[in-house]
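This is the structure, below, for whatever I ask next.
Every protein chain but one is kept in place in this view of the complex.
Order as written gives the chain letters A and B; numbering starts at 1 within each chain.
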Amino acid sequence: MPVRPAQHYSMGGIRTNKTGESQKLKGLFSCGEAACWDMHGFNRLGGNSVSEAVVSGMIVGRYFTDYCLSHDTNIDTSIIHDAITKQADYIDEILNRPEGEDIFEIKKRMQEIMDEKVGIFRNGDDLQSAVDELQELLTRSKKASVKSKIKSGNPELEEAYRVPKMLKLAICVAHGANQRTESRGAHYREDYLKRDDANWLKRTLTAWPDENATLPEVSYEEIDIMTMELPPAFRGYGAKGMTIEHEDSAKRQKEVDEIKKRLEKEGKDRFEIQDALMPYDLPLNYKDKNERIGVGHE
Amino acid sequence: MKIVYSDALVIGGGLAGLRAGVVAQSSGLNCIVLSLVPVKRSHSAAAQGGMQASVGNAKMSQGDNEDLHFMDTVKGSDWGCDQEVARMFVNTAPKAIRELANWGVPWTRVRKGSHEIVLDTKKSTITESDEAHGLITSRDFGGTKKWRTCYTADATGHTMLFACANEAIKHDVDVRDRKEVLSLIHKDERCYGAVVRDLITGELEAYVAKGTCISTGGYGRLYKTTTNAVICEGTGQAAVLETGVATLGNMEAVQFHPTPIVPSGILLTEGCRGDGGVLRDIDGYRFMPDYEPEKKDLASRDVVSRRMMEHIRKGKGVPSPFGDHLWLDISILGIEHVSKNLRDVQ
Partner (left out) sequence: MSNNKTEGRALTFSILKYNPLNKDEKATFVEYQVTETIGMTVFIALNIIRETKDADLSFDFVCRAGICGSCGMVINGKPLLACRTLTADYPDGHIQLMPMPAFELIRDLSVNTGKWMDNMSQRVESWIHTNEEHDITALERPVDPDIADETFELDRCIECGLCVSSCATALMRPDFVGPAGLNRVARFQIDPHDNRTDADYYELIGDDDGIFGCMSLMACEDHCPKELPLQEKIAYLRRKLVGQR
């Protein structure tokens, strides 16, 4: 059968903390592929997607439920009205635009740019030109007109309000990829072939505070090696020596090895050793041991 | 102006959202789940190949446990993941599999006795124990130390989605489809729900809740060639981004799957390679062992995808009106295996 690689999965998404709650907006949770809960980092293993969907639905769903059980909806109705009015005005504004850009053309061009310049092999020149052109498309998309003026149904109207949103996301992808001058997992830079733990062991965070801007605000969240159970090492693919090491990696590895050795000597089991290396919490009975044939709950 | 109040609002009715909705509703909350499409049509259904969980029942999965699943996940992520989250995940995954069995997912089961399998293009025989007979079996997938992927033939996502959707119906979760989120309602760094458009009537409604959970899937449709369903346009992430307050993480982390069909982009499940299928070039030559001598065709997805494109760039692709491609050869698996376990591939 004829095959060729194509886009498949979004590791990135709504950034949350471990309970699945947004780091910036209380009461907003996210789970499944939509979220960047971050169990996939820069590449997801096959079979871990539906697995995450259900498991995060269980865990985040629980924390989410706890939040709803302990909070009220004390919000001024004027805020709700303003939020609806803003969207209603926006829809009206789209419907009343004079004849202008074709939204299907803009969408198609965005998708071509993403395939050609923000795909499997990436480099600074292509990414910069992708960011530039996507910004232009975003500006143009706000002049897209729709032929049918009815509010119900109307697939073209849907495209007209969706595509500008999609363009913002596309800019976040391309801009983030352009800034990240290393290769890690599925993000592969032909001009920066090495995984750079010294400078890039961090998550890209994007926000869009100015609604008229054409670029997001980018910040970074450091990933602390010294709290890792499994410090960065060779991944097992391609040639060795393709990593710019972080000084903490060896330090933490030594620490991990010592803790393991000591606890093994003391006769601790794998759960106790794990807990000493990197304790974590789970709701309900999810932290309990799982039974397997031949070994019971060990 | 229509305002709908609830305790818990879930936006996105795929596997994750439905599962979260079941938690909320069965905890005594009044939970509304909104979905772009009837929930059983969600993109979760397209996950054909399977679900990773270290149940360790089958012969080739013996010795598997949370620790190995954790290591595979962290290595797979190229150390980009949150290791605590990975731990939370691997410890819960076997429970999720078993819960879903109780909810009616007809997981493919271990069959005692000898079976022929294909390992590295060679046929060999394994023998399953009497003890494991009838327990949940697993198949091989890329980037894993053990055979860890539990499955229902080639429709795993479908059976999981239907089980969760049915459970949601049982618990009276208020599921409303053909609804699209346009924006989130928020003030002083707290979210209070969403402004939603009814895709049939075009009416705008405010859904106000104590908490809001977004589970709208990925943003694959930013790309031209993608395995994603047409609804995966990132509307949930966009609503969050447009709050101007909340952040998105690692948006540049986008995975490319090695084996979508040319030209439709429809996915051939990883089960094809997991069960023994191999990649071949224009000369019929199996090229992956040259690049990745150890994991070969079952290296991590990002690695296989890059090696394939590298090989095509070397001029070893097969020309077609839709651009150069390679071949996925599953002839070695035999017609019986394909028609049972990889049916949609035919």
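Note that in this section contacts are C-beta pairs under 8 Å (C-beta built on N, C-alpha and C of every residue); 3 or more make two chains touch, one makes a residue touch a chain.
From a predicted model like this one, the values you see are computed outputs, not experimental measurements.
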item: Interface partners of the hidden chain - shown chains only, full complex considered; value: A, B
item: Options B:3, B:119 or B:200, residue touching the unrepresented chain; value: B:200
item: Touch list for subunit B against the chain that is not drawn; value: 37-43, 45-46, 48, 55, 95-99, 101-104, 106-111, 133-136, 152-153, 155, 158-159, 162, 166-167, 169-170, 175, 177-178, 200-201, 229-231, 263-264, 266-267, 321, 344
item: Absent chain, residues of subunit A that touch it; value: 104, 108, 146-148, 150, 152-156, 159, 285, 288-293, 297
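The rule we apply is simple: only the chains that are shown with their structure count from here on.
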item: Centre-to-centre distance between subunit B and subunit A (centres being mean Cα positions), rounded to whole Å; value: 15
